[in-house]
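Sharing a structure below in structure tokens format, with a few things to ask.
Heads up, one of the protein chains got dropped from this complex, but the rest are sitting where they should.
Per-chain residue numbering starts at 1, and chain names A, B and C are given in the order in which the chains are listed.
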Amino acid sequence: MNYKHQFFNDYAETAHPACIQKLSEQTLQQEAGYGLDSVSVHAATLIRAKLGVVNDTPVHFISGGTQANLTVIGALLRPHEAVIAVESGHIATHETGAIEATGHKVIQMPHINGKLTPAAIEQVMRTHPNEHSVKPRMVFVSQATELGTVYSRTELLALRAVCDTHDLWLYIDGARLGSALCSENAACDWQDIARFADVFYIGGTKNGALLGEAIVFPNTILNNDFRYALKQRGALLAKGRVIASQFVALFEHDLYGELAQHANDCAMRLRTGLSELGVVFYTDSATNQQFPILSNAVVEALQKDYGFYTWEELNKRESVVRFVFSWATPMAMVDELLTDTKRLLNS
Amino acid sequence: MNYKHQFFNDYAETAHPACIQKLSEQTLQQEAGYGLDSVSVHAATLIRAKLGVVNDTPVHFISGGTQANLTVIGALLRPHEAVIAVESGHIATHETGAIEATGHKVIQMPHINGKLTPAAIEQVMRTHPNEHSVKPRMVFVSQATELGTVYSRTELLALRAVCDTHDLWLYIDGARLGSALCSENAACDWQDIARFADVFYIGGTKNGALLGEAIVFPNTILNNDFRYALKQRGALLAKGRVIASQFVALFEHDLYGELAQHANDCAMRLRTGLSELGVVFYTDSATNQQFPILSNAVVEALQKDYGFYTWEELNKRESVVRFVFSWATPMAMVDELLTDTKRLLNS
Amino acid sequence: MNYKHQFFNDYAETAHPACIQKLSEQTLQQEAGYGLDSVSVHAATLIRAKLGVVNDTPVHFISGGTQANLTVIGALLRPHEAVIAVESGHIATHETGAIEATGHKVIQMPHINGKLTPAAIEQVMRTHPNEHSVKPRMVFVSQATELGTVYSRTELLALRAVCDTHDLWLYIDGARLGSALCSENAACDWQDIARFADVFYIGGTKNGALLGEAIVFPNTILNNDFRYALKQRGALLAKGRVIASQFVALFEHDLYGELAQHANDCAMRLRTGLSELGVVFYTDSATNQQFPILSNAVVEALQKDYGFYTWEELNKRESVVRFVFSWATPMAMVDELLTDTKRLLNS
Partner (left out) sequence: MNYKHQFFNDYAETAHPACIQKLSEQTLQQEAGYGLDSVSVHAATLIRAKLGVVNDTPVHFISGGTQANLTVIGALLRPHEAVIAVESGHIATHETGAIEATGHKVIQMPHINGKLTPAAIEQVMRTHPNEHSVKPRMVFVSQATELGTVYSRTELLALRAVCDTHDLWLYIDGARLGSALCSENAACDWQDIARFADVFYIGGTKNGALLGEAIVFPNTILNNDFRYALKQRGALLAKGRVIASQFVALFEHDLYGELAQHANDCAMRLRTGLSELGVVFYTDSATNQQFPILSNAVVEALQKDYGFYTWEELNKRESVVRFVFSWATPMAMVDELLTDTKRLLNS
């Protein structure tokens, strides 16, 4: 296809130049293997500073989100224990059974605006009372969610409380954490994430890095033997600096925040523009994914020039579509998309 | 430590500049995700040309060797099936039970000069006759081996024959395949590997790439649903081009061969030099890993200036040590190491 | 508790005397181990005769239903493949993640009257199109269902058709197969089960045996290496005759049918009696499990004298309760239960 531009996802472009530049600065420097190199140490320090956590908070770098999820969940749960997620959760739908392949059930609950609720968790606990069912032991949420929504500080606090009540670990998938924290009216910041989660990861792949996510264990005891888990799952890169350098580039001058802000700005420009044209949105997203509801005729016409997915057929006439904006999306392209949509809506 | 130089491994340097350069050429180019990008297609074409295999031979890119091994073995074996390897094999010793974590036993046999023999395989088949033991279904060998030795064409042919007799798949771990194929008197070439193996991988991490290995399925039917396996194991990078670009850099002008040759040249310079000094070697290695036997006093003295591992304590007085050479090892450093060793031996 | 009688389940009594008697007839007879004994051969022959299947149809004996399910499903699926079941399915709810522990996702769909529908399967296929999700490969249904309903021949035919269309295996959990086949107006018989299923099991534990289920593979090719699977899962008893003798007792004179018929008769007596009293039933069950809707006051009063579970709280005032009848339930107890309920309803 020859698209004017693709809005399929936020990993279509290679990487921000600063991320590539970092790699070229140290070509021949000999370093220790398997994440024990000086670049990994430096990147971890930058991340801890951003989070405001103590010096010994463990940070690990890993190549992708599915690998992060399966390694963390596989390491923390005993065989009969399970993780709770919403039905639209990434581990429930788009990881090819990666969690089940480590032996654990993903207990799937309906979402509300993309989010898992304390009430849903309570219901799981009631229906899993004894050894005839799996034992719920972890709560998995994505910040931002798959539907672009953001858990507020209050909502995270409530999740934390229900986790404490039922002895559950709270794991936050931060594939799009930057976008969540930079979103309009976000009542949640880096410190909140580190305070409420037992373990979480900061997504690099979808925010300008060549590859990589940073796993953080605010609940440090859970880090026990985690490097064994990384090695066993094939997740411990021989050259740890490759991923770590991405995070140095992203966190030494808050490039991470800038890139996420740009993606959000593109998204909100589209949202505002379409809203003014009377378009309704499927979800209340203030992040880099937007889900407008458009007539099938408009969708079809737009898909000749722009790459984007149909998320769900709403009815015979209308569909929910998804536009994803990245650190590299040209704002001019958003405007062009808006102009084209306006023309189609009016024709 | 402040070493003059480290000979611990062949992944201490970041990457050959050409490998990093490739990434910077396409920063903003939008590409399809998950290995379906044009760079991955191009890299696969280059590899197939080098191997002399047909156009539809599947090639996949993956971030590391342990991940390659667990994904391939986990995908091909049924739950009761097992893989045969030598006791010194990487999957048997240094992958933290990654294969067992996919549910499969690694049947370990003694090696001869680092190699698995047809006789050992025959013995396994005799001792695993029925459902009370696992069913051997795959043979795993490394080319070059963990001891630096290389299977000749004749030896590979014999392994292939015993595999055919017993309905076993032959999987070749090519973490150091470049070094094996460039080695002195190597009676084995790219075409042999593709002809004898059902599946193998070409190592990039240990031969100049930032990261990555290329998995090839000459036995194309085994590739069936393999992308599901990659996704499930967290091995399908969102930005497939990151690894693929490494292989473009390495294979468009045979940089791969040049880098491996340099590492081997360094290794042979050390071998020749120490041999002239009367030093005996533990294995018959013509590749980039050398295992001289040195007195503990010499080892201790050398380890003040050079980084390298003691492989095995041979007796109270002597140890086998390992020197590993890479694409980036300065030849002058080999000479300096030789000079220092000569001095120590004579003192 | 001192109950007049328990209706909690259909495995509260030890076993029919004929099942125990069989064991005592052969105390000192030396037999081959691991299911290769003459009793196992004889039991398999009796079962094949009942099913009207060919002589080489594989039959295996196993100690329980969860073990049957995990061994069959674990043996037939490749790691990325999944099984489809209703949300109320036994493997989805009451097996402590046994299927996930073998590495496979259970795709859960809403049920209609306890049953999985072809439409639900079609929906699963549409939402699992590629390697980013698991690959559906098996359909799991229980006959009778967890809600006591029975798939008719027509319904099984429709499931078979959708399985054929999408290359799915059909596995029937027959924990209560006897009750299903003996049920009033059952438009389904032994031959249908063997004709439509690729693999199924005949439940002994819940129909008079000490323990044991018989796994049958009408699709004989799926039996390939299944004894390895049995051994690996700890399911191959050293003394295979222990389970097989139960099936000899149950199938040499159709005791199996008689016991199931008795349990159903008790169930229908309750159903008819309560219906006459105006009680409504939650499901359309003609088998040995009945789910009347009773006021909480009545439930509470009854539970002082009888053991039975509350299935679901329907609203503030009423609950669905479950009465299970077995081969050993005294009909007089059903009548007494009816009398007591009548009194409570009228008070």
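Things to note:
Everything that follows uses one rule, which is that a contact is a pair of C-beta atoms (placed from the backbone, for glycine too) under 8 Å apart; a residue touches a chain by one contact, two chains touch by 3 or more.
Please read these numbers as outputs of a predicted model, since none were measured by experiment.
Within the full complex, the residue among B:G35, B:P79 or B:P292 touching the omitted chain is B:P79. Of the candidate positions A:K231, A:R269 or A:R322, contact with the unshown chain belongs to A:K231. Only one residue from A:P58, A:G89 or A:G103 touches the chain missing from this view: A:G103.
Across the entire complex, the residue among C:S40, C:T57 or C:T71 in touch with the chain not shown is C:T71. Screening C:A15, C:V216, C:V279 or C:V334 against the full complex identifies C:A15 as the residue touching the chain left out.
Taking the whole complex into account, chain A touches the unshown chain at residues 34, 74-75, 78-80, 102-103, 131-132, 134-135, 225, 227-232, 236. Of the residues in chain C, those that touch the hidden partner chain are 5-6, 8-9, 11-17, 20-21, 23-24, 26-33, 63-71, 95-98, 101, 205-206, 210-211, 228, 231-239, 241-242, 328.
Residues touching the missing chain, restricted to chain B, are 79-80, 82, 93-97, 100-106, 108, 131-134 (touch as defined at the top).
Everything that follows uses one rule, which is that only the chains that are shown with their structure count from here on.
Over half of the residue numbers at the interface between copies chain A and chain C are found on both sides, making the touching surfaces mostly the same.
Ranked by distance of CA centroids from chain C, the top chain is B.
Averaging Cα coordinates per chain places chain A and chain B 34 Å apart. Chain centres here are Cα averages; for chain B and chain C they lie 51 Å apart. Shown for chain B are the residues in touch with two or more other chains, namely 228, 231-232, 236.
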